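The following block contains the structure, expressed as C-alpha cells.
And then chain A:
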Amino acid sequence: MTRTLWDSTVGKKTIMAVTGLVMLGYLVAHMVGNLKIFFGPGEFDGYAHWLRTMGEPVLHYEWALWIVRVGLVAAVVLHGVSAYQLSRRDIRARPAKYVHKKPRSSYATRTMRWGGIILALFIVWHILDLTTGTVHTSFEAGHPYQNVIDTFSTWYGNVIYIVAVLAMGLHVQHGFWSAAQTLGVGNATRDRVLKTLANLLAAALTVGFISVPVAVMTGVVS
Partner candidate 1 sequence: MPDYTQYRTGEPVTDTKAPDGPVAERWDTRRFQAKLVNPANRRKHTVIVVGTGLAGGAAGATLAEQGYHVVQFCFQDSPRRAHSVAAQGGINAAKNYRNDGDSIHRLFYDTVKGGDFRARESNVHRLAQISVEIIDQCVAQGVPFAREYGGLLDNRSFGGVQVSRTFYARGQTGQQLLLGAYQALSRQIASGGVELHARTEMLDLIVVDGKARGIVARDLVTGKIDTYFADAVVLATGGYGNVFYLSTNAMNSNATAVWRAHRRGAYFANPCFTQIHPTCIPRTGDHQSKLTLMSESLRNDGRIWVPKAKGDDRPANKIPEDERDYYLERIYPAFGNLVPRDIASRAAKNVCDEGRGVGPGGQGVYLDFAEAIGRMGRKAVEAKYGNLFDMYQRITDEDPYTVPMRIYPAVHYTMGGLWVDYDLSTTVPGLFAIGEANFSDHGANRLGASALMQGLADGYFVLPSTINDYLARHPHTDTVDEAHPAVAEAVAETEDRINLLLSVDGDRTPDSFHREIGELMWEYCGMARTEDGLRKALARIPEIREEFWRRIKVPGTGEQFNQSLEKANRIVDYLELAELMCLDALHRAESCGGHFRAESQTPDGEAERRDEEFSYAAAWEFTATGGAPVLHKEDLVFEYVHPTQRSYA
Partner candidate 2 sequence: MKLTLRVWRQRNAEEPGAMATYEVDGISADMSFLEMLDTLNEELTLAGDEPVAFDHDCREGICGACSLVINGDAHGPERTTTCQLHMRSFADGDTIDIEPWRASAFPVIKDLVVDRSSFDRIIQSGGYISAATGTAPDAHATPVPKPDADFAFEHAECIGCGACVAACPNGSAMLFTSAKVNHLNVLPQGAPERETRVLDMVAQMDDEGFGGCTLTGECATACPKGIPLPSIAAMNKEWLRATRKVRR
C-alpha cells in the first residue's frame, strides 16, 4: 500500500492532502497560541513555557514538543518532496506551450507552487528568527514576548512575515478545498460548503496571524 501511494500521482496527492491537513491543524493551534500575546508577557511567556512541559509527568521536559517538531518536519518534507516531484512531472507532461497563451489557465497551480516555495523559505527564516534566534538581533531565550516585539519592530521582519501569511492564506484557501477533492470528500452538492469552509479558514488564519505584527506596529502590544 505504501508503494501504491508513493508511486501514484493520486497517492502522492493523498500524501500532500494528509500532510497539508496536519500542518493546517498545527497552524490553527499556532495562531490561537499567538493571540495570547494580547494578554501580556506573563501569559504569553507562561504559555511558551507550558509548551515545553506539556505531557509531563508522563513525558520528560520538552519531549512532547520534540515529538510535535519531528511530526511537523516529516509532514513538511513529505509535502514538499511530493509537491516537487509532482510539479516536475506536470511540467514534463506539457513540454510545449501554446503559442496563443491563456494566463488564467494556470493561476491556481502557480499560486500553489510559488506560495509553497515562499512558505518553505519563510519557515526556515521563522525558526532561525524566533526559535534559535540565529538571525535575530537581540534574541533572548525564554523571553518570547520580547523577541516577538523586537522582530516586528523592524520593517523587514514585518514585510517577510506579512507576505508569508498572505501566501499561507491563499495556499490554505485552494489547498483545503483541493485536499478535500483528493481525499474524495468533494462532490457536487458539498462543493459550496467546502469552498466556504476553505475561505473561512484562510480568512481566520490570515487575520489571526497578521493581527500580531499589526498590533506591535500600532503600539497595541509593546
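Definition applied: a contact is a pair of C-beta atoms (placed from the backbone, for glycine too) under 8 Å apart; a residue touches a chain by one contact, two chains touch by 3 or more; residues count from 1.
Per the selection procedure, all candidates are chains of the complex that A comes from, given by their letters.
What you are looking at is a predicted structure, and each value in this text was computed from that prediction instead of being measured.
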item: Touch-positive candidate for chain A in this complex, from 1 or 2; value: 2
item: Residue numbers on chain A that touch candidate 2, as the complex places them; value: 1, 3-5, 7-14, 86, 89-102, 105-109, 112, 174, 177-178, 180-188, 191
